[in-house]
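Only a single protein chain was left out; the remaining protein chains are all shown in position.
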Amino acid sequence: MSEMWINMGPQHPMTHGLWNLRVRIDGEVVLDVDPEMGYLHRGIEKISEDRHYNEVVTLMDRTCYVAGLAWEHLYILASEQALHITPPERAQYIRMTCEEFQRIGSHIMWYAAFVNDIGLMTPFLYGMRDRDLVLDLFQSFTGARMTYEYMRVGGVRNDLPPTFTDQARKVLDWLTDRFREYDQLCLGSSIFHKRCDHLGVLKANDCIAHGVTGPMLRSAGVKRDLRKDRPYARYDAVDFDVAVADGADVTARYLVRMEEMRQSIRILRQTVDWLEHHPGPVMAEHLPRWLGAPYAPVGREGYLLKRNYAKGVGFSAVEEPHGEAQAYVVNEGTEHPYRVKFRSPIFANLSAARQYLVGYRVADIPPIMGSVDPCIGEVDR
Amino acid sequence: MATEITATEKPNQNPILWVARPMATAARQFAKSLFRPSTIVYPYERLEDPEFREKVAVASGKPIGLGQVWDNYRGVHALNIATCISCNLCQFSCPDLCIEMVTVPGGDPKHPKKCPEIDYGKCSYCGFCSDACPEGCLTMTTRYELSVTKRSDMVYSPQRLNEVFKTKLPMNPIRLARPANEDSILLDVPLCIGCNACARDCPTQCITMLDIPKPEAKAGEKIPKRIWKEPVVNDSDCVRCGTCISVCPKECLFWGTRK
Partner (left out) sequence: MSQATLYSVSYDLSNTIASALGSVLPSGARDLITSSGVVTGFAVVIFAVIILAATMLNTILLIWWERKLLGRFMDRRGAMHVGFAGLLQNFADGFKLFRKDTVKPREADPLGFYFGPTAYMITSLAIFGILPISSGWDTGALPLTLLLALAIFAFAPLFIFVSAWSSNNKYSLMGGMRSAAQMIAYEVPLLLAVVSVVIVAGSFDLNTIVYEQQNYWFWGPLILALIVFVAAMLAEMERIPFDLPEAEAELVEGWNTEYGGMFFAFFMFTDYLRALVGSVLVVLLFFGGWTLPSWVPSVATSWPLAGIFWFMVKTYIVFGVFVWIRASLPRVRTDQLLRVGWNRMIPLGLVSVFVAALLVVAKCVWPFGCLPTP
């Protein structure tokens, strides 16, 4: 058979989302790949410029639909810096709890999808079953299961319900056992090792050259985690290790993500304990009036016709489940952000596809792409 | 090159007999879920039903033994028409522009009563409207079943939202606390013409037009032609909707901190 191009996407079971991977193959061997993104562009950054600071939070949930709270956290951190607001400590702990639970939820979702890619459907349903517990927790305090709209500039929308700490501990205990089961289904199977060992290798140098971050970078042996290297919220106050593996292959990424979930459980036990013993306000006290509630629209400048608020620029970087996400918010003294810009980690991870796909086989594409954990919503925004 | 990981719990999961471990795991799950799999048979079993939550224990785990809190749930809105003051705050707060204020019977002819009509085809259930509602008459309930066969059925009129209110479903209790340093409506006195527009449109009737003395005309000075009244805002009744600012023809009202 001569060489040919095949399109894996935009409607293809391999692509977890709306993107296209053009693959040039010779028989079963991949000669060249060409990732095409942009099928899911919704103009979130532009829409943000027309919304109030808090209303942008509704878009953040839609940016990455499996890690909504992490993206909310990212945006809120940047906006708070731009607006010169400091949230109370309890709100910061709640945000950390949200982000770590979101990391667990996102990684379980990754596990389910990734293992489904190599033909094993059972863990998909186990994963979805266990992720539901995390979603139940989110629902108990945010009121929604996927689009949370929970964080606000200056704090969070509401305090945790009194039952939260007990439930969270139950969920953490349950998940600890389940993660062992996950490992048995994958690592305990020699077919899994046959499929995933030495596959999709992306060495540390290539990772750094292409801006690849997150579990992919850590699986190559680079110990970089923004929660340690550039602590935000109260990550400097909790005790955890950075999961690093060498091997840079699909198995290493699997190990790193599983270990990250275990570390998240470790962080969560600390934050849940803290939250139990430190009641307090969850909203900053001195907020501009227009951040708290809406008002009748008056003219282009609206509220600020006769007032001048401090201008500012905010930048934040968050270790999102998929990698390092960054946000940049410009506050020009109006109630709308002047400019919002995001850096999606997966965009960089996918752009390096040629480095870790060429030379493998067609059947290797789904596990390799699955190990990248693409979430196209945040790539295209 | 062996893959090493820094781990708290070493995943000691090397394959036994090639595939014995996963097969044992699957078999264990099979035995556990033989009688009651974790699936919740949705139309017949509902998570929001507390009786079901406590009664049924799923054999293979306890996903439904956790007991979710449904009070916060952001589902279909409930509107108490009786207490709605037509302040428009829900409409202003909606990021998706899915709320429209429509006239409902009950208001006097001069001040028609307007209540929100919500288009659930656009709604994103963010809850900003119910957070903003100053009277607590627009809340969100646990109702989440919205499938309809016509697109026009997605639009819930105020009466229909009132029906939801009457079902007494658990309603979202969260009200955003008003910021401590809340701004007030201030008056730029020289600009005011005493036209009464603000007092007329104020939903809470917290603006009173007080008479002010008409100054004596000095020599060579022209007395401005205006009504000699001035709005006074009662801050404790004010819901900060800003309607007065938006209707003011002279832009003499503005937000600010009262000295």
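Letters A and B mark the chains in the order given here, with residues in each chain numbered from 1 onward.
The rule we apply is simple: a contact is a pair of C-beta atoms (placed from the backbone, for glycine too) under 8 Å apart; a residue touches a chain by one contact, two chains touch by 3 or more.
Quantities reported herein were computed from a predicted structural model and do not represent experimental measurements.
Checked against the hidden chain, the listed residues B:39, B:103, B:234 or B:257 yield one contact partner: B:39. Residue A:115 is the one among A:64, A:77, A:96 or A:115 that touches the chain not shown. The residue from A:35, A:143 or A:366 that touches the chain not shown here is A:366. Residues of chain A in contact with the chain left out of this view: 1, 4, 6, 8, 12-14, 28, 115-122, 124-126, 129, 185-186, 189, 191-192, 194-195, 361-366.
Residues 19, 22-23, 25-27, 29-30, 32-34, 37-39, 41, 60-61 of chain B touch the missing chain (whole complex, contact as defined above).
In this section, only the chains that are shown with their structure count from here on.
Taken in their complex, chain B has these residues touching chain A: 1-9, 11, 13-16, 18-22, 24-26, 29, 38, 61-63, 66-74, 88-89, 92-93, 95, 124-128, 131-132, 140, 172, 174, 176-183, 188, 240-243, 245-246, 251, 254-256. Residues of chain A that touch chain B in their complex: 51-52, 54-55, 57-58, 122, 126, 129, 132-133, 136, 139-144, 147, 149, 157-158, 161, 163, 167, 170-171, 174, 181, 183-193, 197-198, 241-247, 249, 251-252, 255-256, 258-259, 262-263, 266, 283, 285-287, 289-298, 303, 305-307.
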